[in-house]
Structure formats: C-alpha cells, structure tokens
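Report on the following structure.
Excluded from the complex is one protein chain; the other protein chains are retained at their positions.
Chain naming follows the written order as A and B, and within any one chain the residues start at number 1.
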Amino acid sequence: MFFRMIKGTLLRQWKKMLMIAFTIALGASLAAAMLSVMFDVGDKVNQELKTYGANITVVPKSASVLNELYEVEDGEGTGAYLREDELGKIKTIFWAFNIVDYAPFLKVSGELDDGSVITVVGSWFNHHMELPTGEQLDAGIASLRSWWEIQSGEWLDEQSNEDAEIAMIGSALAKKLNLSAGDSIHVKGSTGEKNFRIIGVFDAGGEEDDQIFAPLNTVQALEDLDGCIDSIEVSALTTPDNELAERAAKDPSSLTVAQYEIWYCTAYASSICYQIQEVITDSVASPVRQVADSEGAIMEKTQLLMILITILSLIGAALGICNLVTASVMERSSEIGLMKAIGAQNGAISGLVLTEIFITAIFGGIIGFFAGFGFAQIIGHTVFGSAIALRPVVIPIVAILVILVTLAGSIPAIRMLLRLRPAEVLHGGH
Amino acid sequence: MSLLELKHIYKIYGELHALDDVSMKVEKGEWVSIMGPSGSGKSTMMNIIGCMDKPSKGEVLLDGVDISKESSKNLTTVRRDKIGLIFQQFHLVNYLTAVENVMLAQYYHSIPDEKEAMEALERVGLADRARHLPSQLSGGEQQRVCVARALINYPEIILADEPTGNLDEANEEIVVDLFHKLHDEGTTLIVVTHDPEVAEVAQKTIVLRNGRVVKEVVNQNFTGKIHFSEEGTHVTKTDLKSEEEIKAEESK
Partner (left out) sequence: MKKRQMYFRMIIASLMRRRSRMLVALLSIAIGATVLSGLVTIYYDVPRQMGAQFRNYGANMIFTPAEDKLTLEEIQQGAAVLNGKDVVGIAPYRYENVRIHERPVVIAGTDMTGAQATSPYWHVEGSWPSADGQIMIGAGIAESFRLKMGDLLEVSYTPEEAGEDAETVVDRITEFEITGILDTGGSEEDYVYVSLADLEALTEKPDSIDVAELSISATSEELAAYAEQISNAVPAVNARLVKRVTASETTVLTKLQALVLLVTIVVLALTMICVATTMTAVVTERRKEIGLRKAIGASDASIIKEFLGESMMLGGLGGILGSILGFIFAQQVSIHVFSSSISFMPALVPITILVSVLVTGLSSLMPIRSATEVDPALVLKGE
C-alpha cells in the first residue's frame, strides 16, 4: 500500500514532482559543475602558466658555482658539461608525467665574417622523442619560448630539416647585420664553421635578441663538443611549495622517512629537482624562483577564488532546493491533514512524504550531476581547450549535498504540518 | 420584466446533463432558495447565475439582457457590477483584514472607500472586528465579512452558495437574520443550499434533481401560507413529484 501511495503521488502529481526534480537537478548540476571545475582548475592553470617557460634549470655541478661569474671574463664557461645522451632519462623520473617540456642548451662563441664575436646557442626546437614508455613527445624551445615574437620568417622546424645548417636569429642582431629570414650567416667556431640559413627572426625582449639559435648538433660541431650540453631547462607541473618542501629543498636528509616519502611523492619543484639530479650525472637542478614561486602564488589564488565561488554557488543551490522542497511540502497540508484524520501515524506520514521526495531527489540529482558535468566540459573546452577530468570525489559530495539539503528542506515543513490538527487543515486552513 | 430569467438552460459535460432544460424566474427583491441533493446541478446553476460559467444551450436574461453568450471578460464585468457572491468556504484573502477584504470588492468595482466599507461591516455587526485578519475571526464572523463584501457594491443580486454550510446553529441564525434584513431593504437574494431550514425561510424554493427543476415551493410562511407553485409552466405534470416520492427515491 505504501508503495502504491507513493506511485500514486509520483504519477498523479508528476507536474509538481517534476518541478521539484528540476530544481534539485539545477542545484545538483550547479554543484557538480563548480566542484569539477574547482578540483581541476589547479592543473589547468598550471598548464597555462607553462607559457612563462621553464621553472627548473639543470646545470653541471661544478659550473653551478662559478659559471655565471666567470662568464663576464670568459664566455666559454668552465669546461663542465652535461651529457646529451642522458636527456631522455628526465622522462623516466617518478614525476615524469608532470614534465611538460624541456630543452638542452649549449652556448658557444662564434666569430662572424666581420670579426665580431656573438653567442650561438644550440638547442632543441621541436625535438621529437620516442620515450621508453611508448609515449611520444615534441620538446624544445618552440613551446619553452612561447613569448618569442617572430618578426620575419617562421619557427625553425627541426623535424623536417634534419642536420641542415639552419638557425633563428635575434631581432637586435638581425637589425645590426641587416639580415632577415632567407639570408645566410657565416659563423666560425674554434673547430668548425657553419653557413646558417636564417629561417626566422625573433623578438624575445631580452638578451637573446643578440644571439643565434641553431639545432644542437650543428652548434656542437662548431666547438667539437659532440654530446655535450651546458644546461637544461625543464618545464614541470608543480605543487606550490609548503614548509616541508622548503625544508627538503635545503637538505633532504633532514627529513624523517615518512616525511621524505611524502615529499618525494609530491610534485614539489624541489622534489622534481631532486629526482632530476638522480638521473642526470653530476648535475644541479634548481627551481627558477621567478617562475616557480609566481606559479605557486597564482595557482593558490585561483584555486582559492574558485573554492569561494563554489561555496557561494553551493549555498545558493542548497537554499534554492531547500525553499522549493519546503514550499511543496507545505502545499500538501490538506492531504496530510486527511491522512491524519483517517488515522495515519506521524511516522507513517513522514515516511511517505520523505520517500516521495527522495525518489524525486535521486532522480533529479542524477540528471543534475550529468548536466553539471556537461557544464564543466563546456567551461573546460571554452577556456582551456581541454576536457575537465571527472573526479570521483565529486559524486559523493553532490550526493551528500542533495540528501542533506532535501532533508533540511522537508523535515521542518513536515514537522510543522504534523503539529496541525486535522480539523483545522480540512476546514480550509483558515 | 423579471430581474433574472433562465430560459431552457442546458449544461452538458459529455454524457452528463448537469442541467437539463431548466427555466426559472427571479423577480426584483425576491428571496429564492435553490435546493437539491449533491449532484442535482445546483452548483452548476449557481455558477451560471453567478456569471462564472456559461450554459451549453439556453438564455440567461439579467435585467433583460442575455448574458449567456458573453465573453468571459464581459462576464467578469457583469459579475462585478451586478452580483455579490457569498461562499460556503468564506474565501477571504487571508492576509487582508476584514475591512480590507471588503475594500477589495470596492477596489475591483470602482474606488475603495474605507468609510463605506466600515459602514458595511457595521451593518453585519462587525465594526469592532474590522482590523482583524480572517484567521482571528470565527467562522460566523468570517461569513459576515463575506456578506459585507457581497453587498458593498449594491449588487442587483446577492448569490450565496451554502452560506451556512460551515457554521454552527448560532451563527447560522445570525447569517439568516442578516439575509432577512437585506431582504427587507429590497435586496434580491438567491441562496443555494441543501439545508431545508435555511431554504424554508425564503419566499420561494426551487428544488433541483438530476439537472431538472422538480418542484417550486412558495413559502406561505413568508406571506402566510405554503402552496405549490402554479407558475413555472416549464414544470410538466410528469416531472412533478411529491416530497414523499422524492424522499423514497433518495433513500434508494
């Protein structure tokens, strides 16, 4: 009989029930959309912040001390190099998945025909890698220097021009030498010389404007430095540093085993640096504070902002649902009065009304959840051009929210109606 | 000319003939009761007289004008200007005070006038309760507010639907006395009821059964004696049944 009555309500009052389900669906979709976006916004913004370039630099151990210092006197560096053949290992560390991009650099001095000395930088542009994991990756400065403005020509495509003597040159240098894309420039190193064809002229807004960028192997040939690189820039998705990360960065051995585990298995810039040092021989990896710290601050702020907006919309959704549930229960005063008049116990009435509302709520909640996830995808694709991941944790949060809110909306109303005397209700409630 | 005349009214819902060839006349200043068991068609008739519904067939002449074909918008105007309604459930706006409920009728009719509304409440003996909300009034008091609201615009007809249905005896008496007073003042009253005690006090009682007028009783007490109507040419001999017959049929 109980279920027959419920069925009766749901079928006969389907319009009203549909409205409740609709509101609950709205609320649930709002909650699901906001929660999904909130949980994913960190990753998404992190990805966006990669436009600032590398947040970790790797240099040879001995060079890290005085290289920059001596560069003033002697551009050649100190003679310590990293090994090119180890570069692939960076994609094998624990946090390999968080390594978005990286590129090796080799700076040498070259002499031009007019006798002036310039810096030639060898690097990857869009280097193609087949990783041991079966993944493929295009890494290089094409994405690590996304702020470069190409003034003439185009980005150098190293995949289709293997071993060719091609280069990109900085705008200041191009201006000085009156060169543009398509021209050639002759550079003499200590052990070799190259006739670079200029593919593009870039404006970097910094010291790189006075440099020539060419594929790594051609630059190595200039100085007979096969297999040598002098720095690596790594762009990694990182978690903002906390106190633990800072302590670990100074000295990982000061941590307890448990703390070490946590640190090692969290994508802090310092733990990723540590892991890179483990795979690259004689290297020192350090976070580029300018990028790493700012990323942390911006991500934190964005996440906090989204959390607060989410809380506001959750409160809004909750009150909206609560309101309507209360209103719809109140509306049924005469029905409840009648049930009391024919001898129904309070418990039975509450059970009946609650069951009806819960069936409606579950129905609305499920529809709302999927609609909300759809909204999140719209946001993800419009703003970030990628899908928002479905976090399993969103499901229980939305479910609990819907249940709590429905209860909070219906119980006070039911209690109030049960307090009424049936006669009053049946006499029009005046 | 009669104030209200129904000519061969039919109201048909699919198979059901809620009203089946009903004719009736109400003169100005007359007090008429419409009686019948539930399902007899008296609500339908009340709705048609009250301009809340239109007959499927037939004419309704109010002041000599046929209103049976009017649009619902015009019916609203007619209802507003000529008819005062009193309901079994009182139907007061529960967030307006007694006097405001009376003024509501003025508001829709012409211009609200609090003084006049107070006078109307005084006539029904509720001047001291004017500032109370319906929930603070007893059923009898609410019904008297309803009466005040019905008569505030000096309607041609006051139409009451089971006005005492929700009242105890004491209040019933007060309301019936009020009707007497209104009648003495020359108001036309049509009271739909199934309560013979209330029906009997009218000048004329029309009895409906199965959508037909089966009897018209003129209350002789009102004028001195009871006699069967000789008017109502529409009442055929075969339709005429004695009260015993009707009761016998009802008990089946």
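Rule of thumb we're sticking to: a contact is a pair of C-beta atoms (placed from the backbone, for glycine too) under 8 Å apart; a residue touches a chain by one contact, two chains touch by 3 or more.
Note that this is a predicted model, so its numbers are computed, not measured.
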Among A:Val117, A:Leu131, A:Cys265 or A:Leu308, the residue in touch with the chain that has been omitted
A:Leu308
Answer key for A:Val37, A:Ile99, A:Val187 or A:Ala214 versus the chain not shown reads A:Val37
Full-complex contact with the absent chain, from A:Leu112, A:Leu137 or A:Ile298
A:Ile298
Which of A:Phe22, A:Trp155 or A:Tyr264 sits in contact with the chain that's absent?
A:Phe22
Logged for chain A, residues touching the omitted partner chain are 19, 22-23, 26-27, 29-30, 33-34, 37, 41, 45, 48-49, 51-53, 56-57, 64-70, 72-73, 146-149, 203-206, 286-294, 297-298, 301-302, 304-306, 308-309, 312-313, 315-317, 319-320, 323-324, 326-328, 331, 334, 375, 378-379, 382-384, 428
Mind listing the chain B residues that contact the chain we can't see here?
43, 47, 50, 52-53, 73, 76-77, 79-81, 85, 87, 89, 91, 93, 95-97, 100, 103-105, 107-109, 111-114, 133, 149, 153
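We adopt the following convention: only the chains that are shown with their structure count from here on.
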Between chain A and chain B, tell me the centre distance in angstrom, where each centre is the average of that chain's C-alpha atoms.
75
